[in-house]
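All remarks here apply to the structure that follows.
Other chains dropped; remaining ones untouched in position.
Read from first to last, the chains carry the letters A and B; within each, the first residue is number 1.
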Amino acid sequence: MNKGTNILVAIVMGSDSDLPVVKDAAVILEEFCVSYEIIVSSAHRSPDDTLKYVQSARRRGISVIIAAAGGAAHLAGVIASHFPLPVIGIPMATPQLGGVDSLYSTVQMPPGVPVASVGINAAKNAGILAIEILAVSDKLLEKKIVAYKENLAKSTREKSKKLQLLGYKEYTK
Amino acid sequence: MNKGTNILVAIVMGSDSDLPVVKDAAVILEEFCVSYEIIVSSAHRSPDDTLKYVQSARRRGISVIIAAAGGAAHLAGVIASHFPLPVIGIPMATPQLGGVDSLYSTVQMPPGVPVASVGINAAKNAGILAIEILAVSDKLLEKKIVAYKENLAKSTREKSKKLQLLGYKEYTK
């Protein structure tokens, strides 16, 4: 975590058991050299801390908050109700319902208080979306995103070439 | 609404558009002569008011809170995170998903912070459940519940007799 005066993105997760998935947001933010902080705070188990954190985040100039939670996943919504800038929700997979509960609890927000939901467990995409949001006013970040997406294409192209070279039997070995 | 000093049950709904369904909770509470108050307060659109209300409810001796919300239905959960006594959630039907989003958002709470969920749109049952909770320490209410359930049986029995008397053709006319 970068603890400079200029932290732009906050990653909040409802439980530290989400960390093995959620850390992918941190990894991609680091790759793009975007400063962030990462905390554990629950909408239900530490509601006052969550509220205080959101208020401080706003004062400290945080621009985007990523919130990850599972089940009755209220974290992103609670933050969005107190934060005037974009809140990205990561619906966490759940053992019984696969995360469809988390997805509905994250995305089906009432008029006036949007959450930007990414896919179930899609922490990496939450990070990229945060970067794209910052890139709206940061030409360098925009260029990096363009380059990143070109790299995705390149990597896919190389896999395809390798598959055509080796044939599927050799490739799957 | 009864505005006495001794209000036992609070009914909170996220939007006044829920009232035509949610009022059934008030109706049954009145039938059992249980004092209540009914307000509109949203987890997302008026989060600070909701928080203040819950804190005041606790001070004023409210024993049970019924919370009705739809979609990413966080209201019951938000209240439960600040209230030490039972919170009953009514998942409201939604036009697109029928209320399965509301149900998951209401019932799938994390360990430590339960919500007592009733069925989709089941405001009457929320009221009865509140009465049953109060009946734990109120013998008179318990007797009324026993009588109420006996009445349900009686009413069903009478319909059955009428059906057997008339036959289904006459009955469905």
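As a working rule, a residue touches a chain if its C-beta (ideal position, glycine included) is under 8 Å from a C-beta of that chain, and two chains touch if they have at least 3 such contacts.
No experiment lies behind these values; they were computed from the predicted model shown.
Participant: Report the copy count for the entire assembly; 2 chains are displayed in place.
Facilitator: Full complex, one repeated sequence, 8 copies overall.
Keep in mind that, in the parts below, only the chains that are shown with their structure count from here on.
Participant: How many degrees of rotation map chain A onto its copy chain B on CA atoms, rounded to the nearest 5?
Facilitator: In degrees, rounded to 5: 180.
Participant: Which integer distance in Å separates the CA centroid of chain A from that of chain B?
Facilitator: The computed centroid separation for chain A versus chain B comes out at 36 Å.
Participant: Which positions of chain B touch chain A when the two form their complex?
Facilitator: 14-15, 42-45, 47, 51, 70-74, 77-78, 80-82, 94, 97, 100-101, 104-110, 112-113, 115
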